[in-house]
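Only one protein chain is missing from this complex, and each of the others stays in its spot.
And now, subunit A:
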Amino acid sequence: MNLNIKADKAQTYDAIVVGSGMTGGWAAKELTEKGLKVLVLERGYELKHVEDYKTAMKDPWEFEHRGKIPIVAAEEHYATMYFSAKEGSQYLYSNDKENPYIQKRPFNWIRAYHTGGKSLLWGKHTYRWNREDFLANAKQGLGVDWPIRYDDLIPWYNYVEKFVGISGQAEGLAVLPDSNFLPPMAMTAPEIHLKKSVAQKLNRPITIGRVAHLTKPQPWHTAVGRASCQFRNRCSRGCPFGAYFSSLAATIPAARQTNRLTIVHNAIVKEIILDDKAQKAKGVRVIDQNTLEVREFYAKLIFLNAGTIGSTSILMNSKSARFPNGLGNDSDQLGRNLMDHHLAIGARADIEGFEDDYFFGARPGSLYIPRFRNWGNDKRDYLRGFGYQGGASRADWSRGATETGFGADFKKKMTQPGPWKINLSGFGEVLPNPNNRFYLSEDQKDKWGLPQIVFDADFGENERAMRKDIMNDGAEMLEAAGFKNVVPYDNPVAHMGLGIHEMGTARMGKDPKTSVLNKFNQVHACKNVFVTDGSAMTSASNVNPSLTYMALTARAASYAVEQLKARSL
């Protein structure tokens, strides 16, 4: 291995951001806009907005396997492929064979190692957490108390929402606080019927999904080159219109416009280099993913945005005399309280009637049913709650595979819209549990010599109890609408990681003895290192988390720059 350590000026920046995904993009934007010279280190390959979305404009017949993943690719990408990637999007998913990990208990670790990270994969559902989400741990004596409250985040939610661009309908609900919305997407006729029936009979609100798509671009959106959503629902192949929010389409271009951004690709951050005397980080050590060359970069400020598992594992790998068990790990909380949302559970039904109702366009979003359990006067024998995403659409030609018949009439029938179907899929909160964790393997390494991650986490009693309600309540709502053949389902494949919202492992808290980060996402014991991705979460809520990560990142960046200017970092 060629050690090429040049402590010269060229390797020194004001701030280093590790990772260019959802949160790294925000760190880069905020820090550059506040005048800092920023280096973003990205472990994956360079993906260029628009020009590298090579499949985005392809027609179905231009794919050799018409969307299916060849078996060899499926084997190599097993954890991720079978559940969301297709022929047109597989290039955005990381290869498990090249990036192995160990499952002491089953865990699907879905990764996107390239510019933009998982901001190119996400479903774009974007919800604020509510007031109770930040109080629940303290009230119930679980995990630790959040060091912040909803009010601390309001200005930052406002700030990031405007830039992101979120379509949705204001409802004035305490359980699902409104964001700053662009016009909502439409509901289909059976969806409107469901909304009315459920409001009338069960007194539960249903709203249109709040998704990060530009339905009416504002000047600050077009200023970075984004345009209106075209309703083609090919988002998983990359959006050449920049119509959905990703760091590639939005935050990175904004950071570039400052001329203070440098991005280095293929740079796997191995560890943080500690200045023992000052008890501060002075830089990071990086392995080139192709050449294995080791390099160092230096900065006054370090933001870890490598994704929940990525960032925490960098802290774990950063061992020193002061931190023998990983940087900032005085509390032994690094890697613990790994959370996710539990899903693959809900109810579905056939819809009779509405034969004359149809829709034009492919909507990249669905309905949203906010949490109603353990809320207000409702009390269950488990803690916390769940919400649903789902919607109705008409079956297409693929229904023919399981329908009887073939020949000329059958062929013609498949060209007509099929019957309506509906599905409600629940997203449940997972409680913090110190025994749900990941750690570094002592003997298994990857090809870069880094210890493999060992996952050891599962759902507990609380999650299992909640699942019964998710099924039954889903069915109850479909029945309230008079839909037919209502089937509640619980998918045995559900386990940790599949919720794709991995959170926790370097939690925020008031007390350095029980938490890794303080209320500004700053490592308690190493003040110039900030961790602002999902690692920081103290509990998991039941709504999608990325908006909250973004708000936390913008808030932490603002604080960090203030501290730098005050010379207290």
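A few points about this structure:
Criterion: contacts are C-beta pairs under 8 Å (C-beta built on N, C-alpha and C of every residue); 3 or more make two chains touch, one makes a residue touch a chain; residues count from 1.
Throughout what follows, contacts and distances are computed from a predicted model.
Note on the omitted subunit: UniProt lists it as "Gluconate 2-dehydrogenase subunit 3 family protein", one of the names in "Gluconate 2-dehydrogenase subunit 3 family protein", "ABC transporter substrate-binding protein", "C-type cytochrome" or "histidine kinase".
Within the set A:Gly390, A:Gly428 or A:Pro545, the residue that contacts the chain not displayed is A:Gly390. Only one of the listed residues, A:Glu46, A:Glu75, A:Asp332 or A:Glu352, touches the absent chain: A:Glu75. Between the chain not shown and the residues A:Gly365, A:Pro432, A:Gly509 or A:Gly534, the one that touches is A:Gly365. Although one chain is not drawn, the whole complex shows that of A:Ala10, A:Ala321, A:Ala408 or A:Ala566 it is A:Ala408 that touches it. Considering A:Leu498, A:Val531 or A:Leu564, the position touching the chain not shown turns out to be A:Leu498 (whole complex). By the touch rule set out above, subunit A reaches the unshown chain at residues 55, 58-72, 74-75, 78, 81-84, 86-88, 123, 185-189, 192, 230-234, 236, 343-346, 348, 355-366, 389-391, 393-394, 396-402, 404, 406-408, 410-412, 414-418, 423, 425, 487, 489-493, 498.
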